[in-house]
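The next block holds one structure in the form of structure tokens; read it before the comments.
Note that this complex is displayed minus one protein chain, with the remaining chains in position.
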Amino acid sequence: MQSPDTERHLAALLLHHEIELFNTRYAAALDEQRLQDWVELFVDDAFYLVTSRENAEQRLPVGLIYSEGKAMIQDRVFALEKTAMFAPRYLRHVIGNLLVLGEEANGDLRAQANYVVLQVLFDRPDATLHQIGSYHDVFCRTVDGLRLKERRCVYDNLLVPNALCIPV
Amino acid sequence: MQSPDTERHLAALLLHHEIELFNTRYAAALDEQRLQDWVELFVDDAFYLVTSRENAEQRLPVGLIYSEGKAMIQDRVFALEKTAMFAPRYLRHVIGNLLVLGEEANGDLRAQANYVVLQVLFDRPDATLHQIGSYHDVFCRTVDGLRLKERRCVYDNLLVPNALCIPV
Partner (left out) sequence: MQSPDTERHLAALLLHHEIELFNTRYAAALDEQRLQDWVELFVDDAFYLVTSRENAEQRLPVGLIYSEGKAMIQDRVFALEKTAMFAPRYLRHVIGNLLVLGEEANGDLRAQANYVVLQVLFDRPDATLHQIGSYHDVFCRTVDGLRLKERRCVYDNLLVPNALCIPV
């Protein structure tokens, strides 16, 4: 028989783990260049933004990537898959410092996490820091499990190396 | 009905998660430059040290930062907030590999973790590794939750870039 307090901590822990697993699968889809699997982690009317910390702090509605709705996210993937620049690199995400911020009345979940994306370009031998920043998320539950309703990726780098806009 | 073994594992897991969350909030306070919130994560007679692995292995009582008591930690924050050098940078902590080492007779908790602090300077476009190392901690329980009684930050870098002593 567990105390109500333990039950509450346990529920928080299970939720934390569920979101952590989501982020791990999200990272794996991008690292393994399974972009179609990545798209499926968003709901139809999802908002996906990649913007600089500077812009985010000034609440400027601009970004390196700005997608309103899954169709726009899907379009970006089509475009990426056609470019010759996407393939010749390896990316590796490390996501940490997950913080579950709370649950809204409608069941939506707010969370944030830090991310580091490391990159290996095929014409350079060493690994480099491609992008570092934080995710600011809204998740919702669907019949397929958690899905992203909103992910704002706020990067710290002032300049993201190479102009190519790769999802993070 | 759970077995005593499962109960024990569960208790260990909940404690692990509690300390992990503490570290996440600690990192967020520093990353978002909320230094006053950072100070509040220590108890009044807390010991806070940032020292090199070399010094730590020789048990030399010196450090880049050496603070006995919260008042000294607070003083450092006042000093930092007055310098012009603190602001023009973004820091991003990634804390991982948490290991809860055990509970002492008085309820104090010993733990360690690895940390990576990434830095973006405002006059340089790329992100760099500012400091890597490990935390060696003693936590205690207060009415406000876990607080640090001791945090020894032992960094691997032989030379920490730029002379400024930023808490990690």
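Quick notes
Residue numbering begins at 1 within each chain, and the chains themselves are lettered A and B in the order written.
We adopt the following convention: a contact is a pair of C-beta atoms (placed from the backbone, for glycine too) under 8 Å apart; a residue touches a chain by one contact, two chains touch by 3 or more.
All values reported here derive from a predicted model rather than from experimental measurement.
Touch with the chain that is not drawn comes from one residue among A:99, A:120 or A:140, which is A:120. One chain is missing from the display, and on chain A it is touched by residues 10, 13-14, 17-18, 21, 23-25, 27-28, 31, 90, 92-96, 116, 118, 120, 122, 124-129. Of the residues in chain B, those that touch the hidden partner chain are 6, 9-10, 13, 16, 53, 94, 96-99, 114, 116, 129, 131-134, 156-159, 161.
In this text, only the chains that are shown with their structure count from here on.
One finds 26 Å separating the Cα centroids of chain A and chain B.
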